[in-house]
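The complex appears here without one of its protein chains, the remainder shown in place.
Note that the chains are named A and B in the order they appear, and that numbering of residues resets to 1 at the start of each chain.
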C-alpha cells in the first residue's frame, strides 16, 4: 500500500471525494472498515482452500492417527506421486488435452451463440420476442432427471458417441447465459443504436461495432463460466465416451480415487482436486483483468 | 445492406452445420474395430490392478484387444440403460454386482453364459466357489460369471485383544453383538469395542444369520431379522461401545481406538499401510447369534448384454478374456479381493492372503451366503436410516417403518410396471 499519508479529513466533508486521483488514495475510516471486512471474509474463504492443499500433502499414515493437524506433520508428495504413477496406466495427459479442447471450443462457441442470441432477444424487434424468450427460459428450468437417456439417444443418432462434439454442442443450448447477456444489453442505452440506424447501419453492423464492444466484460464472464462448466462436467462425459483416452480430466481423475475408502483416500482426492482447478484458476486470474474494464460507453456517447 | 449481412450470417450458419455434419460422419461407421469394450466400476487401486491384467492380456496379441473402460459406481448402470435405448455401442464385457445382475436378468437383457461356455468350457460351475456360482444362476441357467466377492468383515486389533483379555470372544471365531455388549465397562473411555461401517451391508449377514433370506426379508423390513440385531446395536451405542458416527471407521480402527472394526475385504491394503501388519487379525463378520454364523458376500459378476450384432468371433474373444482373468486373478487378489475362482482358492500363494480366511475349509465355505434377488438392492440404499436407528436419531420402530415404506413403495411401482 502506498497510502502512507493519513488524513483526518472525513470523506463526507469533501464534496469532490473520489473524483480526483490523489484524494482517492487517502485512507479514511470507512476504507479501513472495508479492508477489515474483506480481510476477515477472505480468511474464512481461503482457510478451507489452504486446508485442501495442505491435506493433499499428508500421508495415509497421518490420516490414520486421527488427530487434527492443519498442516501435515510431515509434508509428503505421495499423493501426487500416486497420481503421477497412475498416469502410467491412465492417460492423464490425454485427459488434460481433451479437457482443453472441449472447454476452449465450448467457451468460444458459447460466447458466439450467446452474443448473437442475446442481441436477437434484446435489440431486434419482432412480434412475441419477449414471450418467446421467457418461454424458453421457463422450459429450461424444468428439472429432468431422466434426460440423460434421451440426450444420449440424440447424440447417438447424430453419431457423436466418442466424439468431442457430444460434450460441446448440447451445452450451447444454455438459456441462462443468454438471459444474462440479454439483461446486460438492455442496460445499453437505445439511443446508441438508434443513432447508428439513422446513419444507415445494418443490424449486424450495430451488433458488431456498438453492442459487442459494450458487452465485452460480460462476454468474458460467459467465457469463464462456460469454460469452467465444461471443465468440471463429469457424468455426461462418462456416458458419451467409450474410450478412456477421450475422457476429460475431471471425469478421468475420478477414476483414480475410489470413493469407497473414505478418509484413507482423502489425500489423493485432495491432490486431484488441486490439480484439476489449476487451469480454471489461471483462466480466472487472466480473465478478471478484462471483465472489470469499465467501458463507460454512455459517457463516450454523450461526449 | 441488412439483406447482405443476413445472407452472410445464413452462409456462416450453413457452413457450421455442414462442418458439424462432416465431423459427425467421421465419428461413426466403425464396422469391427477388433476391440472388446469392457465396462466396469473399478476405480482406485482395483482399477490399477485390473488394468495391469488387461495390459498383460493385450500383450499376448489376441485377435481382439480389450479396452478397459472404468467409471464411477452407478454410472455403469446409467450408461447401460442409455446404450440399451439405442441398441448400438453395447459393450462386450460388463462387471455388475449381484443385485444389478438380477435386475438386468429380470428384464431379459442378459445373454446366457452357455454362449460363452461353447468357447471356454472351463467357465463353468466346477471351477468356481459354489456359493458364488449359485448367485449367477436364475432358474438353473447361468447369466453371469463370478469375478470376486466383497463385504464388510470383522478385523481385530491383536494387541488390544491381548491387552484386555478378549480371547474368549474369539475362541469360536464368531463375534456376536451380544459379546460386544458384554464389553460394557471393560474398556477405557477412548477405546471403542467396535468401529462400525457400512451398516446396510452388515445387516445382510445378520439377516441370513437368523435364517432369513433377502427375497422374504426385503418385503418385511419390520420383521425380527432386521429388528433384533438393530435393537442390540442401539444398546451397544448407548453403552458407548460403538465409534461415534463422525469418526471414520477405518481411521478409528487403524489408530488403535477400536478392538474390532467392520471394514471391507478391500480395505486390507490401506490397513496394512496404516498399521503394523502383524497386529491385524481377521475373522467372520459380525453375527447376531453364534448358532448359525454366516458371511453374506456381495459379488462382482461378468455379464454380457444381448447384442444381435455381436459376431461369433467377438463372443469367442470375450470368453477368452474372461478365462484369462480367471487364471490370472492374483494381481487383483493381492489388493484384497476375494477370488471366486478355484485356481486361486487352491493356490498356496492365495492362501497366504488374509482374505483367504473366508474360503479355507468346508466349515468356512458353508458359512457363505449370497443373493441375486433383484429387489435386494432397495434394502441397502437407505444408509442414512440404518445409521439414524443405531445412533438414536429415530426409534427402531419409526426407522424400520420408514425402511418398510420405502422398499414397499418402490416394489409396488415395479409390480405395476409389468
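The rule is simple: contacts are C-beta pairs under 8 Å (C-beta built on N, C-alpha and C of every residue); 3 or more make two chains touch, one makes a residue touch a chain.
By definition in this document, contacts and distances are computed from a predicted model.
Protein name for the hidden chain, per its UniProt entry and selected from "Cell shape-determining protein MreC", "Anti-sigma-M factor RsmA", "Protein-methionine-sulfoxide reductase catalytic subunit MsrP" or "Sugar transporter": "Sugar transporter". The chain not displayed touches chain A at residues 1-3, 12, 15-19, 24-28, 30-31, 34-35, 37-38, 41-42, 44-46, 48-49, 51-52, 55, 66-68, 70, 112-114, 116-117, 119-121, 124-127, 129-130, 134, 136-147, 149-151, 154, 169-170, 172-173, 175-176, 178-180, 183-184, 186-187, 194, 197-198, 200, 203, 207, 217-218, 221, 224-225, 228, 232, 234, 250, 266, 269-270, 273, 276-277, 280-281, 284-285, 288-289, 291-299.
In the full complex, chain B touches the omitted chain through residues 2-3, 6, 9-10, 13, 16, 74, 77-78, 81, 84, 99-100, 103, 106-107, 109, 244-247, 374-378, 380-381, 383-385, 387-388, 391, 393-394, 402, 405-406, 408-410, 413-414, 416-417.
Throughout what follows, only the chains that are shown with their structure count from here on.
Per-chain Cα centroids separate chain A from chain B by 37 Å. Of all residues in chain A, only 60-61, 63-66, 86, 89-90, 148-149, 152-153, 156-163, 165, 169, 200, 202-205, 235, 238-239, 242-244, 254-265 touch chain B in the complex they form. The residues of chain B lying in touch with chain A in their complex are 1-2, 4-6, 8-9, 20, 23-25, 27-29, 37, 43-48, 51-52, 55, 67-73, 75, 78-79, 81-83, 85-86, 88-89, 91, 247-252, 254-255, 257, 264, 266-267, 270, 273-275.
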